[in-house]
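Take this structure, written in structure tokens, and hold onto it; I'll ask about it next.
Note that this complex is displayed minus one protein chain, with the remaining chains in position.
And now, chain A:
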Amino acid sequence: MLQFRFDTRDLKPTRRDFLLGSAATAAGLVVGYRLMMAAPAMAQETAGEAAANPFQAYVEITPENRILIHSSQFEMGQGSYFGIATLVMEELDGDWGQVDVVGASGNTKLYGNLAWGGAFQGTGGSTSMTSSWERYRKAGAAARGMLVAAAARKWDVPAGEITVKSGVLSHGSDKLATFGELAADATAIPVPTDVQLKQREQWTQIGSDQLKRYDSAGKTNGTQGYTIDVKLDGLLTAVMIHPPKFGATVGSFDAGKAKALKGVADVVQTPRGVAVVADNMWTALKARDLVTVIWDESKAESRGSTDLLAEYNRLADGPGAATARNDGDAAAALASAAKVVEARYEFPYLAHASIEPLNAAARINADGTVEVWGGHQMPDVYQMAAAQVAGTTPDKVRLHVLKSGGSFGRRAVADADLVVEAVAVAKALGPGKPVKVQWTRENDMRGGRYRPAYVHAMKAGLDKDGKLVALYDHIVGQSIMGGSPMEAMVKDGVDPTSVEGAANLPYAIPNVKVELTTTKVGIPVLWWRSVGSTHTAYAVETFIDELAAAAGRDPVEFRLSLLDAHPRHAAVLRLAAEKADWGKPLPQGRFRGVALHESFFTYVAEVVEITMKGDNDFSVDRVVCAVDCGTPINPDQIRAQMEGGIGFGLGAILQEELTLTGGVVDQENYDTYTPLRIDQMPKVEVHIVPSTEPPTGVGEPGVPPIGPAVANALRAATGQTVRKLPILKNLSV
């Protein structure tokens, strides 16, 4: 998500400054730090600072001999808990049967994301392994060292003679102790400041293909709990009534009939709408139908998506409002090019549509403290937001960070929408009354925070020898950061999340201009798995394919000829092409397409094979994926994330589209907003590039190449590039 870091020159990343700095603003949430593009090495540079006691901060050994790892990174299915546990276990030498991982929060210094300079805790931008790589290995090694030191002291033997294996320390044949037995003593040992991490060749966990997720069993027998499953004494359930248009507010509401229903606790107004609170979900849903709300739509967004895209297309005809990249003189090079190719792309709004509909539970305690249970993807911000709504200070707020049933970015919201709603309802109900706000699918689908709609106007010039001399891309669409607490990241009119993947396209082209026109629209937008690359990769990679054709060159060979300065890009492209038998003949009706994209410092190439089944019908049969994410930590999870990213991206590109008519979202449920289903899922093969580079993420980077690879295969089949998405709606041969 966030491919940036905080510029540490400007900030004092202490908890106190962070809270004071934000409390000084009206919104209470403005994080006024400057952010810059980062390299993964940044996290390693800042990781040296902490000498926190690992037993307090990161690894808890319980008296029952359990290893409880406190994760700074949120688990939404992408395997961050498993990855972090792998880092700890590599150094700790515990037994996997002992392991569980829980979400930590409430201490930026311990849990701040090191890929963002440690300035705040959060999960996004596929940064979890980058942030955790040094931190959690060091924590595991320090914890092991302290356990050994405690044993050495207890047994009065040299530490160097003690062995640790599978959670047991031993000396000779007579002295034996479990982690649990030594935990109390170990906590009091001075924290070592110079832990030695294992050498790469000593690793048994990191990079192991035998290692399986520790948390799968609970996901096969119904015991894994999510926010929807929170059990608290006296827990009430609230369902929401939200305005039909974004920006509308409650004028008045009549809850008389609803309140008369047995089991209804209350009907209360919240910042965004009306909450119907009852003993259980069904009663709340029934009562909701009895509430009438008069909305004030005077400030609501009433435009539809067709109108907006028409407006974006008009804007795309003109010059961009801001410049994101300007190499050479693209205009002049286009004017003198032997051949100019133009293309116009349209991308719809997309919904995250996680299967667990959004939710959060909150309770105001009798002593004024506040507890909030939820999929807290940005805990620091949520803690502040909860405090502000409850009318207290952040230190009085305790977050319970739970695993979530998906997110894809949706649970990282700078204005903490669900937390605010849950705390507002809990506050209205009064102390000691816990309440879970549970959105319905319809609330979720119509709740906003979409991948923005975009238009790209592209032009490229080839010289008489077919050499690519100029590329121009004018991107039009809403800003994710602008108007949010992250406004400070917008520099010179450029929101980096609008242009990432285009402004940094890797191909050696002497003249490149990428422009941006940011539109003001009242439809809330957000990062959606792979963020800017969801549209830039499609535009750039299908356009490059067309340019290869215009130059009479093979798509793989053409790309490689422009990648001399980017060996990691070139390597994944070569690997995918080789494994997919690129260039070898296919049966009749079958076609290949390729795409290459780096996002969040992870390099992915995908080659797809499609079968045409009629003029406008085809199936995606096979995807060969090559990925370079630096040092592979959990190879099977890298494969899983590539497979899942491909399926997620394929559904979007084929058939997902969120539209609005007169400001009202047209889709409400999965009957009209249609993620991929199993019968559409291709076979996927993943090949991981061996690497000793620092690890980067895999949650998002599998998504961007699948769309353009499919579109390029379709162009191979039909001669046409589908430039308006989704493909199935706009494919006509």
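Basically, contacts are C-beta pairs under 8 Å (C-beta built on N, C-alpha and C of every residue); 3 or more make two chains touch, one makes a residue touch a chain; residues count from 1.
We adopt the following convention: contacts and distances are computed from a predicted model.
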item	value
Name of the absent chain as recorded in UniProt (options "Ammonia channel protein AmtB", "(2Fe-2S)-binding protein", "Tryptophan synthase beta chain" or "Metal ABC transporter permease")	"(2Fe-2S)-binding protein"
Residue among A:188, A:217 or A:332 that touches the chain left out of view	A:217
Per the touch definition above, residue among A:97, A:172, A:225 or A:391 touching the missing chain	A:225
Absent-chain contact - pick from A:647, A:663, A:708 or A:726	A:647
Which residue of A:200, A:299, A:613 or A:677 touches the chain not shown here	A:677
From A:280, A:306 or A:720, residue that would touch the chain that is not displayed	A:280
Chain A, residues in touch with the chain not shown (by the definition above)	76-79, 212-213, 215-226, 228-229, 231, 237, 279-282, 353-357, 403-406, 408, 438, 440-441, 636-637, 640, 643-648, 650-651, 669-671, 675-679, 681, 683-684
